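Removed: one protein chain of the complex. Kept in place: all other protein chains.
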Amino acid sequence: MSLPETVRITEIRRETRSISTFVLDAEIAQSEPGQFIMLWLPGLDEKPMSIACPSPLSVVVDRVGPFTMALHERRVGSLVGWRGPYGRGFRLAEEGPALLVSGGCGVGPMVYLAARASEQGIPTTVALGARSTAALPCASEFQALGANLVLATDDGSDGYHGYVTDAVRELGLIDARPTVYACGPEPMLVAVHRLCLEARIGGQISVERYMKCGFGICGQCALDGLLVCQDGPVFDVQELDGVRDFGHAHRSATGRRLPLR
Amino acid sequence: MSLPETVRITEIRRETRSISTFVLDAEIAQSEPGQFIMLWLPGLDEKPMSIACPSPLSVVVDRVGPFTMALHERRVGSLVGWRGPYGRGFRLAEEGPALLVSGGCGVGPMVYLAARASEQGIPTTVALGARSTAALPCASEFQALGANLVLATDDGSDGYHGYVTDAVRELGLIDARPTVYACGPEPMLVAVHRLCLEARIGGQISVERYMKCGFGICGQCALDGLLVCQDGPVFDVQELDGVRDFGHAHRSATGRRLPLR
Amino acid sequence: MGHVEHDKLDISTTLCGARLPNATVIASGILGLTHEVMVRVAKAGAGAVTTKSCSLNPRPGYPNPVVLDWGGGLINAVGLSNPGVEVMTEEIQAAKELLAPLGVPIIASIFADTIYGFGNIARFISEASPDLIEVNISCPNIDHRYQHMFAADPYVAGQVTRHVKRNTDIPILVKLSPNVTSIAAIAEAVVEAGADGITAINSLGPGLILDIETRHPVLAHGPGGVSGPAVRPIAVRCVQAICRAVDVPVLAVGGVMSGRDVVEMILVGATAVGIGTGVHYRGIDVFRQVCRELRDYMRRHEYRSLDDFRGTAAMPSL
Partner (left out) sequence: MGHVEHDKLDISTTLCGARLPNATVIASGILGLTHEVMVRVAKAGAGAVTTKSCSLNPRPGYPNPVVLDWGGGLINAVGLSNPGVEVMTEEIQAAKELLAPLGVPIIASIFADTIYGFGNIARFISEASPDLIEVNISCPNIDHRYQHMFAADPYVAGQVTRHVKRNTDIPILVKLSPNVTSIAAIAEAVVEAGADGITAINSLGPGLILDIETRHPVLAHGPGGVSGPAVRPIAVRCVQAICRAVDVPVLAVGGVMSGRDVVEMILVGATAVGIGTGVHYRGIDVFRQVCRELRDYMRRHEYRSLDDFRGTAAMPSL
């Protein structure tokens, strides 16, 4: 059964100008970092959102369009629906350190993953990229979890000046041969993908595609022959090797293939 | 779910000229003596039959009309359907001896009950009534179970000459204040009912009424406000006290109330 | 505003003039054969009882199996067995007397195989003075001699309604079938013809289930009407479409198992809610349980009566 359960928003934490964390009056009994829920605004629409915390269920949402804007207008006490968890999440490698690479709104699942890594005593570095200081979300959460935090801003207003993937490379963050976990804009993911293959280190990458059902029925989220909602959203670097659409094309609500960005 | 399961008949044992035991390739995981199944002859009809043994599932069937006649024409290997168990069975009293009173085709549940009583080490007498010796079913089964067997025949060809209830009374079978369990023609049941009330001993009586659903939905098996298929077929003597239809009226397939016999 | 007291919650309703202590009704064909059992159902908490559909003459119905649980609900082809109007009249009279002190009304369900026949049976059954008459024009298991159900054609459905109205002063509910392309169009036709209210839905289909080992249908009749949880979304949609189309009370039936389901029906506009298959899943006690769940919902939402939320479902694109 996957009917949305409607629950109240119990807390809204502003992370940046456009990103907030929404805490719901719900718990997910079993989930993995990287899995997502479908978040429903009754009468409007329903969209995939990564689980940032399973209990209380929280999502970190960037205001980018009609749905996320409407969500940002909701107040504590508003009713929203959710169903899930869906998809395949990150599988934390037991050996070696973890390097979490996150850009933009890709931060949600990383908060959850960092918490899980911290629980398991895995030494963790979080490389967080954004346009500017003001757009860097959840930095304090990562610090509270004991992660080593590396910031990168496009405008150099904080941390490394430039792309987060360049920071990873130039600051030697892969020297310790960590397993890399990445979530964020696709160009960043492509860079991480290349990095992992070149350095021959393990990597897992969370990919976004347009979703309708969320559970492997509609075919809307196809990435070549892969279904992002069910086979992903997290893929091993190897699984994405040779995937034609990765970094190149996504599909609109009609199913039409469109070049990325 | 109550769809009939179709299974093969694995054995047919002739008990009397008109009564046979049919053994099916099926087991009932949990049941009580007195509970019944609905036995289906695909393309023909489906009728209630008491469980004579849960494993392998067996019924003892008297040839009285079209359905039972058709069943008696089936051979080992024929497919029949069954669903159940249904209803409320006998609840064996832990204290004191058991007296099983059975007439005609009421013998099926008694075989099961005697087996249960024997398992529990309850001293058991079985009073078995029929028209003549040739019509006395399952006598050897009861003996094999170690029950004290009292026979009664209408024509005196074996055992007590007369009704089985008179045998019970006159042979002092209730002197040890047993709990009485009865199944058979309704006039016999009425006599047992009266006997139990008069002697102030516990009694449980299995009643038959026309059944359609077998699970409390159609209302066809109504005995006053009781549903025989669900509240019965086994009732405590007390529950039947004051029941207007008991011994007096039953209902046909239309639901019309008709005088008994 | 504080919480509404549980016992101040009013779950009564008025259905075509009949006052129901609560909005639950036992559906026709479930336990409605004899007065003692109907009284037992009322005592178990039903707000109204409906008789098994009754015809002029007694009918034995089809051989068994006539109803089975197939996993998603029930499938039935009972063949409209009933003892005939003469016996049913007595049952209704006996029931009325015993139901009166409970304040529980009785609905007499009738059917016939001709338009005129419906008028006849309505006249006869009226002698028993049931509180309401439900006109069953929608049994999916009719003999194949009749090309269509009466409920499949707006004109025929209207004619049946007219004949019944001409033969009784008791308010009538016309019971509709979901096995049509537009149930709203049928509803409009029967209301136009004088129906005081509508009952919807009768069983869905018919459906067909085979035993693949013997290759026989599991029901003796072959196909059978489907009811229970599997039909609930269809029933809710039908009730919603009817409530939007016509202005008479609707007795909503189909797959109602819980207080949640009752609420759903009332949200789309139902006046009262029938329960059939729910009796199988939750026992005769289903009425009391459902009422408790309904009250829990009302308390949580601070509704004091069913009117506070009846028909308030948000319907985007209809």
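Residue numbering begins at 1 within each chain, and the chains themselves are lettered A, B and C in the order written.
What we mean here is this: contacts are C-beta pairs under 8 Å (C-beta built on N, C-alpha and C of every residue); 3 or more make two chains touch, one makes a residue touch a chain.
Since this is a predicted model, take the numbers as computed values, not measurements.
Student: Please identify which residue in C:70, C:111 or C:124 touches the non-displayed chain.
Tutor: In the complete complex, the chain left out is touched by residue C:70.
Student: Tell me which of C:267, C:291 or C:306 is the one touching the absent chain.
Tutor: C:267
Student: One chain is left out of this view; which of C:25, C:67 or C:152 touches it in the full complex?
Tutor: Reading the full complex, the residue touching the unseen chain is C:152.
Student: What chain C residues would touch the chain not displayed?
Tutor: So the residues of chain C touching the missing chain come out as 62, 70-72, 75, 144, 148-149, 152, 179-182, 204-210, 212, 214-217, 220-223, 226, 229-234, 236-237, 240, 260, 263-264, 267-268, 297, 309, 312-318.
Student: Of the residues in chain A, which ones touch the absent chain?
Tutor: Here the touching residues of chain A are 1-4, 6, 38, 40, 42-47, 79, 81, 83, 211-213, 215-220, 222, 224-225, 227, 251-257.
The criterion applied here is as follows: only the chains that are shown with their structure count from here on.
Student: From the mean C-alpha coordinate of chain B to that of chain C, what's the distance rounded to whole Å?
Tutor: 37
Student: Rounded to the nearest whole Å, what is the centre-to-centre distance of chain A and chain C, using the mean of the C-alpha atoms as each centre?
Tutor: Using C-alpha averages as centres, the distance is 51 Å.
Student: Give, as an integer number of Å, the spacing between the C-alpha centres of chain B and chain A.
Tutor: Here chain A and chain B have centroids separated by 67 Å.
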